[in-house]
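This structure is in structure tokens; I'll ask about it shortly.
One chain of protein is taken out of this complex; the other chains stay put.
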Amino acid sequence: MDAADHKHPNYVAVWGGLFVLTVIEVAAVYMRIPRHLLVLALLLLAAWKALLVALYFMHLRFEPKRLALVALAPLPLGVILVVAVLQEFAKR
Amino acid sequence: MTAAAAPHDAGLHAGHDDRPWLRRYVFSTDHKTIGIQFLFLSLTFLLLGGLMAMVIRWQLGFPGTPVPGGSVLPDAMAPGGVIRPSFYNALVTMHGTFMIFFAVMPLLTGVFANYLIPLKIGAPDMAFPRLNMWSFWLMIPAGTLALAGFFVEGGSAASGWTAYAPLSNSPLYTGVSAGQILWCLAIIIFGASSLLGSVNYIATVVNLRAPGMTWMRLPLSVWALFITAILALLAVPILAGAIIMLLFDQVLGTHFYLPTGGGQPLLWQHLFWFFGHPEVYILILPAMGIVSDVIANGSRKPIFGYTSMVFAIGGIAGLGFMVWGHHMFVSGMNPTLGTSFMASTMLIAVPTSIKVFNWLGTMWRGNIHFHVPMLNAIGFLSMFVIGGLSGIFMAATPVDMYIHDTYFIVAHIHYVLFGGSLFAAFAGIYYWFPKMFGREMHDGLGRWHFGLTFVFYNLTFFPMHLLGLGGHMRRLYDPTQYPFLAPMQPINVFVSVSAFLLMAAQLPFVVNFFWSLFRGPKAPLNPWRDNSLEWTVPSPPPHGNFVETPTVYRGPYEYSVPGELEDFLPQDRPAPARQEAH
Amino acid sequence: MAHAVQPAAPPAEEGIGVYTQKLGMWVFLASEVMFFTALIGTYIILRWGSAESWPVPQDILNIPLTAFNTFVLICSSVSMVKAYAAATHDDQKGLRLWLVLTVLAGATFVGVQLLEYRHLIHEGLLPSGIRDGSALAARLVDSGKLSATAAGLFGSAFFTMTGFHGFHVTCGVICMTFVTIKAFRGGYSGGRFHGVEVIGLYWHFVDLVWIILFTIVYLI
Partner (left out) sequence: MHWWIPTNASSYGGDVDRIFYIILYITGFVFLVVEGGLLVFLVRYRRREGRTAAYIHGNNTAEIIWTTIPAVIVVMLALLSQKVWSTVKDPAHFPADAIQIGVHVKQFEWQFTMPGPDGTLGTDDDIFRKNELHLVVGRNYAVQLTSQDVIHSFFIPAFRLKQDVVPGMTIVAWFRPTRTGAFDLACAQLCGVGHYRMQATVYVHSAEDFARWQAAQGTPAAAAAVATDTTMGSMAMPHSGGTR
């Protein structure tokens, strides 16, 4: 847990990545892309950005795997909730 | 690593205690003091909730007649002592709210998680003692706000503890406005308290275990409390989110659950039960953990199948997030979804039966000491079996179609929450009272309390199954209104009288508790000859718990080890001359 | 411990391998994920479950302004992580500079969001729906583009989700101000960087939530 342990990736590069992805996202909205393709692309881009933040800014990449488990544990539950309830309302 | 990663109070160790009075007894950050504060708080709310139940039972047994002593109630609640329907609905709502959020949950997690986790894993205190203090002190405004509902215009929340929208959305439907808002605020603050507690319990168990206290050497009570904390951590925020939206529907005019504005009433039920079912396990898992400890101790035998007990707790918790729809079989939900929820619900019977059979296996060929905690643990086991089996009726969708929202459900939840959680809580209180207060409780009074409670408890709640099978709806102000229910009124009278006696049967406990608190004989270090670490420190343990961080050599259930002089082998005793048999 | 030669006591388990405050923050964030699941999930469910046609966000919201705000928040994340890097290198000057920038960026985000709210409310979008006779009502409802019901739901969900995110940013700015004050007093000198790292985790999480919210509420 000493200073030697701290890995500092190139934060400015990550920032550049986030910036570019955001620009692509906003630009995509104003382009004529089929709706379902647009939604899929936007979700993927958002997931990519979120992953960049989690892995580099929040250092998940450099933490023990078990800590990543703490972070990931709630996600399947959220998916279960939303998918099940969507099924309910989509039927009507 | 324990000492290195110690909580904020660096250098905290037993023996030196120069905290001023206020920091010591009121705004204390000591997990033991906080645990005891939670004990008094939850027992107070337990009493309040119980009194409400008495009034409810009076109305059901003797509808339309004045409650004895009810003339003190204001006219808005009970003119001339006769309960108004609106007050009845408020009582039903607040009985559930108090019992679940302010009595049983703090009793099991607040008291036992706080008091036991650090002591049992060999830590000086919680990971975040100051947050822990806040966790307790947030409960005071939460409870006060909930209680305040009774004294505002329109009375307290009256849409059930489940607060089904849109009934709970608008004063148009219930006549309650401020009361419902206060209820929402109270539960949101309660959620914050629960969150602080959960973060603490999880971080403490993960990072503050003493050397040698491996995961598979944790007492099952700690395992259960740990997994409960995870459940609360992930489930309570969903409730907070749902209630915030409910609150906004009332005060900001949003339309989340209001069909007139395009909202979805069933959305509330999904969110509520997505929290609500894990909540049920939050209320029962710690009880299972406590009972596991007590049964192994009382039987003087290692717990049967420790590993599968741990996995069963985990399995119940995991399944708990996938079964919420079984509360909504008749809600108008998609029938296909209902089928999947029935399947997942049925599966819960598997880990549950593992636990029950393993407890029986623990007693098998034991040397059973019927001390008072053990009696209560046996009470838990026998009653939980009934509660568990009656659950299968509800899991079967066609049968649920008939018994849903009837007294069968009421019987089931009370078999699980009273027969289960409360008997376990009593077992825990009797078991750890000597450690908490340094004095022993009176044995005879304890036996009377258990015996009377066990008898009247069954006389109160078992007939409710019959009422439910007769079709008796729950939350019904006056059952004699219905031609098909009126013939069953004698059962209602019987249940009510039993309930009053059940309440009276708690008197020995109250007397015992307070008498022992001040006059009980001095408790020895380890009255139950238990292996766990809390019994190696003085009763009550000093601030900082352990003078020297203990080292753990074995699991907590090494009773009757062949070749040992005594029938127990504490976790921190260096290994005996011979190798551990495994 | 004369008996330590016995094999019965293995070395202490290392816990999870991170210090307790960091673990605590991660556990807390797991809970926050569930909280935002409730809100974002509700939005998704109401939108897909809604019988009426849902408003196109661009018709109501100011996308370029919010894109700028997103940029500000991303910048604040970088400055935060820079502050943390400075703290681990015991670079006090850098730490203070980056923390101040982070607080400013956070405050800017909240400020812009408040301006956006003021504008939207002025236009006629309220948590309870679209105000009758407002500019927005004239543009959308009266011209038959949108039913008032769907617009009402949109207002409910929009203000609740972004409002709770804004509340989290505000809490972050307040905490960060305290951290900054402590940094100026030398509270993080000599390799004491835990406080900065832990608040940083919260800050990045709030940024992460915004990335999701921005996509779901403003873009899709």
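Couple of notes before you dig in:
We just call them A, B and C in the order they show up, numbering each chain from 1.
To be clear about the criterion, a contact is a pair of C-beta atoms (placed from the backbone, for glycine too) under 8 Å apart; a residue touches a chain by one contact, two chains touch by 3 or more.
Since the structure is predicted, the reported quantities are computational estimates derived from the model, not experimental observations.
With respect to the full assembly, the chain omitted from this view is in touch with B. Among the residues B:490, B:524 or B:538, only B:490 touches the chain that is left out of the figure. Among the residues B:503, B:561 or B:575, only B:561 touches the chain that is left out of the figure. In the complete complex, the hidden chain is touched by one of B:188, B:252 or B:396, namely B:396. The omitted chain makes contact with just one of the residues B:120, B:277 or B:404: B:404.
The chain not shown here touches chain B at positions 63-64, 79, 82-86, 89, 92, 158-160, 164, 166-167, 172-175, 259-260, 263-266, 299-302, 304-308, 330-332, 335-336, 338-339, 342-343, 346-347, 349-350, 353-354, 356-358, 360-361, 363-370, 378, 381-382, 385-386, 389-390, 392-393, 395-399, 401-402, 404-406, 466, 469-471, 473-484, 487-488, 490-491, 559-562, 567, 581-582.
Going forward, only the chains that are shown with their structure count from here on.
For the pairs A-B and A-C, the larger set of C-beta contacts lies at A-C.
In terms of their C-alpha centroids, the spacing between chain B and chain C amounts to 34 Å.
Distance between chain centres (mean CA atoms), chain A to chain B: 37 Å.
Chain geometry summary: the mean Cα position of chain A and that of chain C are 14 Å apart.
In chain B, the positions touching at least two other chains are 234, 238, 264, 267, 271.
Counting only residues that touch two or more partner chains, chain C has 16, 19, 23, 27, 30-31, 34, 37, 45, 49, 51. Residues 1, 3, 6, 8, 11-12, 14-15, 18-19, 22, 25-26, 28-29, 38-39, 42-43, 45-46, 49-50, 53-54, 56-58, 63-64, 66-67, 70-71, 73-75, 77-78, 81-82, 85-86, 88-90, 92 of chain A are the ones touching chain C in the complex.
By the touch criterion given at the top, residues 73-74, 77, 80-81, 84-85, 87-89, 91 of chain A touch chain B in their complex.
Partner chain A is touched in their complex by these residues of chain B: 230, 234, 238, 264, 266-267, 270-271, 274, 321-322, 325, 333-334, 336-337.
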